[in-house]
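Reviewing the structure listed below.
Only one protein chain is missing from this complex, and each of the others stays in its spot.
Coming up: subunit A.
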Amino acid sequence: MNHDTCIARLEGVHKRYGAVTALDGINLDIHRGELLALLGPNGAGKTTSIGLLLGLHRADSGTVSLFGRDPQDIDARRRIGVMLQSANLPPTLKVRELIRVTASYYPRPRTVAECATIAGITDLLERRYVALSGGQQRRVQFAMALAGHPELLFLDEPTTGLDVGARQGLWNAIRNLVATGASVVLTMHYLEEAEALADRVSVIARGRVVSEGTVDALRAHVAVRRIRCLTAVPLDTVQAWPEVEDASMQQGRLVIATQHAEVLVRRLLAVDAGLAELEVQRAGLAEAFTEITRDSEAADAAREAA
């Protein structure tokens, strides 16, 4: 699905709020038909990046474009759908009315019934928004985001508050939209979601993209693997080995983090013939992510110190 067309872009964008630098020369491209996940700790600049692409703020410097236009141009925004985590909708309106008024802003909207089917809320249409559970409200917001038949959807932490079943349903709906040619930008709270869903992940930290690539590439970025086993070798001995980055005892098991798993496994087996329940695992996305943001912070600190 990945054509080589960029439909939204941040190029060398700086944005400050008073003394706080929210974005520090960020570059970000969004391509047609892709599902891009923005990951990063709170305050990293995800929300500001999205806000600029939605035309909510102006960049201090750099270029922001949406379908080749300024996002503050309403014609550009007629091609996008939006779901903002922070928005509370009018409580007394019914779900049908909320979708209907949102659809009216667009030139070629979906029907209310179509939105409701995709978002799985056909049974909620006559309910007032205030009477819905948090998860149901998220799904209504999703239905509103796709009401305009958008080519690009911005979904700000869409699965917050959803139970496992509803989350799976939303993931499927998002995958189906992408399959019909829409692009989706997600900001995420749960890293596993990126693994399950995204074509591409951009990790944002301190106002810049610090890593960009497929989920696999992101994980490969971190060479750390974890060894677990039951062993009689004392912890201090293991901690003294040069290949060991970190070692600890967790629930009676020795857990080692290392970039040289093979060497260490060989040595452990040589030292302790009675070693049992050996496991070697590549670090998960969560660890990769922590590693990457820590690396970038360390690099920043080094640069500032220099």
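Criterion: a contact is a pair of C-beta atoms (placed from the backbone, for glycine too) under 8 Å apart; a residue touches a chain by one contact, two chains touch by 3 or more; residues count from 1.
The working rule: contacts and distances are computed from a predicted model.
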### Summary
Per UniProt, and picking from "NADH-quinone oxidoreductase subunit L", "Transport permease protein", "Ferredoxin--NADP+ reductase" or "Twin-arginine translocation pathway signal protein", the hidden chain is "Transport permease protein"
### Query
Which listed residue, A:Val101, A:Ala196 or A:Leu235, touches the chain dropped from view?
A:Val101
### Task
Looking beyond the chains shown, say which of A:Thr63, A:Thr92 or A:Thr237 touches the absent one.
A:Thr92
### Query
Of the listed residues A:Gly12, A:Gly134, A:Gly181 or A:Pro234, which contacts the missing chain in the full complex?
A:Gly181
## Note on the structure
Residue positions on subunit A contacting the omitted chain are 5, 32, 54-56, 67, 74-75, 77-80, 82, 84, 86-90, 92-93, 97-98, 100-102, 104-108, 114, 128, 148-149, 151, 154, 180-181
